[in-house]
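A single protein chain has been removed from this complex, and every other one stays in its place.
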Amino acid sequence: MLNTFGDTFRVTTWGESHGKALGAVIDGCPSNLPLTENDIQYELNRRRPGYSLFSTPRKEEDEVEILSGIFEGKTTGTPISCIVYNKSQQSKDYTAIKDTPRPGHADLSYQLKYGNYDYRGGGRSSGRTTIGNVIGGAIAKKLIEYTHKIKVIGYTTEIGTIKGDFNYYNNPEFFESDLNIQKLSNQIEDSVLRCPSTNSNEMNEYVFKAIDGKDSVGGVVEVVIYGLPKGIGNPIFNKLEGRLSSAVMSINSIKGFEVGKGFESSRLFGSEMNDEFYFKNGIICPKTNNAGGILGGISTGAPVVIRASIKPTPSISKTQETVNIKTLETVPIKIGGRHDPIIVPRVIPVIESMVSITIADLMISSGFINPSKLSNI
Amino acid sequence: MLNTFGDTFRVTTWGESHGKALGAVIDGCPSNLPLTENDIQYELNRRRPGYSLFSTPRKEEDEVEILSGIFEGKTTGTPISCIVYNKSQQSKDYTAIKDTPRPGHADLSYQLKYGNYDYRGGGRSSGRTTIGNVIGGAIAKKLIEYTHKIKVIGYTTEIGTIKGDFNYYNNPEFFESDLNIQKLSNQIEDSVLRCPSTNSNEMNEYVFKAIDGKDSVGGVVEVVIYGLPKGIGNPIFNKLEGRLSSAVMSINSIKGFEVGKGFESSRLFGSEMNDEFYFKNGIICPKTNNAGGILGGISTGAPVVIRASIKPTPSISKTQETVNIKTLETVPIKIGGRHDPIIVPRVIPVIESMVSITIADLMISSGFINPSKLSNI
Amino acid sequence: MLNTFGDTFRVTTWGESHGKALGAVIDGCPSNLPLTENDIQYELNRRRPGYSLFSTPRKEEDEVEILSGIFEGKTTGTPISCIVYNKSQQSKDYTAIKDTPRPGHADLSYQLKYGNYDYRGGGRSSGRTTIGNVIGGAIAKKLIEYTHKIKVIGYTTEIGTIKGDFNYYNNPEFFESDLNIQKLSNQIEDSVLRCPSTNSNEMNEYVFKAIDGKDSVGGVVEVVIYGLPKGIGNPIFNKLEGRLSSAVMSINSIKGFEVGKGFESSRLFGSEMNDEFYFKNGIICPKTNNAGGILGGISTGAPVVIRASIKPTPSISKTQETVNIKTLETVPIKIGGRHDPIIVPRVIPVIESMVSITIADLMISSGFINPSKLSNI
Partner (left out) sequence: MLNTFGDTFRVTTWGESHGKALGAVIDGCPSNLPLTENDIQYELNRRRPGYSLFSTPRKEEDEVEILSGIFEGKTTGTPISCIVYNKSQQSKDYTAIKDTPRPGHADLSYQLKYGNYDYRGGGRSSGRTTIGNVIGGAIAKKLIEYTHKIKVIGYTTEIGTIKGDFNYYNNPEFFESDLNIQKLSNQIEDSVLRCPSTNSNEMNEYVFKAIDGKDSVGGVVEVVIYGLPKGIGNPIFNKLEGRLSSAVMSINSIKGFEVGKGFESSRLFGSEMNDEFYFKNGIICPKTNNAGGILGGISTGAPVVIRASIKPTPSISKTQETVNIKTLETVPIKIGGRHDPIIVPRVIPVIESMVSITIADLMISSGFINPSKLSNI
């Protein structure tokens, strides 16, 4: 599948950066889920350009309209089609892309694979297409919270070489309090880098310095899935971590994925890495969570923790070298137009979306959510 | 799909550690590929227990038999069914697993998800089931080498905290020489840890020390795909890196995946990370390969480079704590039986296999290999 | 998959009879296919209500808009999203459906499966949702005609108990002439029942009589696929006839499917049914075409011929009995509102669409059409 993600809860996205509109069709959401445009708009606003001082000044309202699949305020089990019209595209900014592929962008690979390619603003390869992901993710998030109170919460842990000074995921009790979750969410949303760390100002400085150097910055995002039941995922090719990795690695600019201790785990001894079991509140739990909530591809009931590495924005105004595909001469390129010096905070709702879609999909295919209709809750 | 991987080139694996046999059915391999049991046996021998001083002394010949899909020495386009009978299983070693789930293993999650579960030797969660992966991988490897001279080569880059002192992947010219590749392969296979590094003895020492401490060790593996044509992979949910990540993360014990600069990329500035383009030998190439051969989900023609983090073997003879699922009491556990202090070198052919299957699958679905039959080459 | 059809050429449809809009997302169409809204509008007009004296007087322009996937008049390989806004829905006509399921309709099964259900005009179960099928079919038709000159032509062969007096499919030479095809198409489109038969007036009479009786009529449609290359389809579960049957049987009101001699074949002896081979114009051909162009699930190069049985329109103004789902009392029902006494001619473009989508899908997955881009032709 090229533009569809999921087996039972399926999100098909469409649209280009400078086309008429972008959207998504969500198929496989059971009936009886209360759903309004506001539920989706809230998440779209979190990824919208211009929401912070570090994001592109391109002004887009990104207003979503639901076209099908809802009746009397609830889903009906039929496909939910959503649309966001493009309003602020300025095609003239982008004509240079046509012949001189931008380093770090997909221009050259699209040109080679498809020949005919809407190069304006990167076309289909633009980050703008993640509007579709977020539409699907908003519905998935609502579904898994509505039926099982599952929370998917992402935040920045590193910006460039600056690391945050906190750790939430290994503290399950923290997530048992709704108040704590609300407080954390506020902290995240109040931070321009979505980083709930005491040194986030240092991170801001780091980004400002990059802007001064006409350069851009990357970072690392951590996502915690709290409240996932035991038994989600599958033993072999459909492992929970495998599904999450393909969900997250499908987002542009992500170059690495890890679960639990991740790359760090290769540097531990077995006796350090293994999570011993103990008995607590009637269930067998791991004492630590180095595994990140997954054993043998299946959730253990502990919080699932993943991290993604996001590369620096490839669009920079510093001069770079490229090749003109017509003249085959080496030419300098400076990316003009509107772009973010760092996309990390705007990618967070996209990662949360892909994670939520994956969890919704697995909850249905594992028999935890009825594929046709929700009972009255 | 639970036990099938791939859309067009599909591998379905089956079997348990202590069952009668294990195997795989490969569906979607085009006709006219020369294939013998030796092609598969060669790769199976590379993952076989007992091949080195660091691997379990369990003696298994792991002899493969092809049951269908071959006629007059060539594939016919019909499913290729392969079987490996289990010969040396000693079920009595494993009865303790039944009630006391081993830390770091899948015992508890299988127990909860399935209830009835073949706990002997870990059953379906055993590393032994990767025999099926390697069968499929051997055929995929042959296919992509036969039609496009694509090479998939894996090696150890880190053991515990010891890093190797080399870097191949950023040197495309190295891989243009068959002699170099052969020499490198020999170096890899001659090393007990499959690490072509001058400090591999230091790594060996590290493992011996862990053995003395009744402990186990992990590591990092790098895989280079050389010779992949431009244009493999897809823009959105079927990105080359997304497919590779789900392939690699489907292997037990793998906790992290990265492509190109991976997690390091989040610490670079855009001007450091972007690969500038230049014109060479009639094609537009990246000067560096920080992207790891992929832009926008699509191969660029540069070598594709990925890395995987492998956790230390969870089976250790050091005492750990677990819970008896019947009495619900905390009990000590020491893993007896035959197990490897480090599985990294044996996982390499498994990762290569999953990568090869993914590439074969994408080569077919991208129109580079005919799905029905190979022309005479 | 619920609302997506196809593996490589994939059509996802959405929308309800009385919702804001209906549409389809086509994913997997290669780049470089010239495509305009007119190509799609032409086929939509063929299924539009009000096109003939036998169709519902509901006035809908069914004007299609392409929202993505086209650049400079050609496809780009990215998803093609199309939308048709509903303009003439009259929800007040349908409120009675809510509690009294109409015999022969899906009201009761939707009610039971989904609970919350957009009953207005049948909602998602309305024939109106085949707008999505026809959008996808128009693009598929264009693709297979553009690349391989494949023609998909459907016509009525029976109306109620009246049989047509012709047979085209067993005459391959007929279809070799573009003039003949054009003439036949005109004959079909000029006939109110899309029946190119000399006794089509008798059929018209039959329908008028049913209208007088407040009743409705069914019929049989034959579709010929001409120009399909040899080798399309697969041996076992993905047989050409299996794929075509699931495509055609996915259309509401279709109760039977056959290929070649179909049910008649069970009444023949082997020596009558088998098509002998002979050598003609450099290729081995069947002398007759009882098999309908398929052997062992794979096309033989002879025209593929299928037939579908369409039940009489379930909406009739004659009084029928049903049960009120709230009071559980038996109540009489007379279907008011706007409905067709016969849907056979309007179903023809829908069947052609599903057949075209299937053929496009198999042409790509069988390696006959490049999945990424078309070469210049």
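Order of writing sets the chain letters: A, B and C. Residues in each chain are counted from 1.
Simple rule for what comes next: a contact is a pair of C-beta atoms (placed from the backbone, for glycine too) under 8 Å apart; a residue touches a chain by one contact, two chains touch by 3 or more.
Because the structure is a prediction, the values reported are computed rather than measured.
Considering C:17, C:68 or C:245, the position touching the chain not shown turns out to be C:245 (whole complex).
Only one of B:3, B:133 or B:320 touches the absent chain when the whole complex is considered: B:3.
Chain C meets the missing chain through residues 1-5, 7, 13, 101, 103-106, 108-110, 112-113, 124-125, 129, 158, 160-161, 210, 213, 215-220, 230-231, 234-239, 241-243, 245-247, 249-250, 252, 254-279, 284, 286-287, 291-292, 295-300, 309-316, 318, 320-323, 325, 328-330. Although one chain is not displayed, its contacts with chain B can still be listed: residues 1-4, 10, 12-16, 19-23, 25, 27-28, 31-32, 65, 67-69, 71-72, 74-81, 83, 113-118, 123-124, 372-373.
The chain not shown here touches chain A at positions 7-8, 78, 231, 235, 365-367, 370-372.
Just so it is clear, only the chains that are shown with their structure count from here on.
If each chain is reduced to the average of its C-alpha atoms, the one that sits nearest the average of all protein C-alpha atoms is A. The chain with its C-alpha centre at the largest distance from the centre of chain B is C.
Separating the CA-averaged centres of chain A and chain B is a span of 27 Å.
Centre-to-centre separation between chain B and chain C, using Cα means, comes to 46 Å.
For chain B, residues touching at least two other chains, in rising order: 231, 235.
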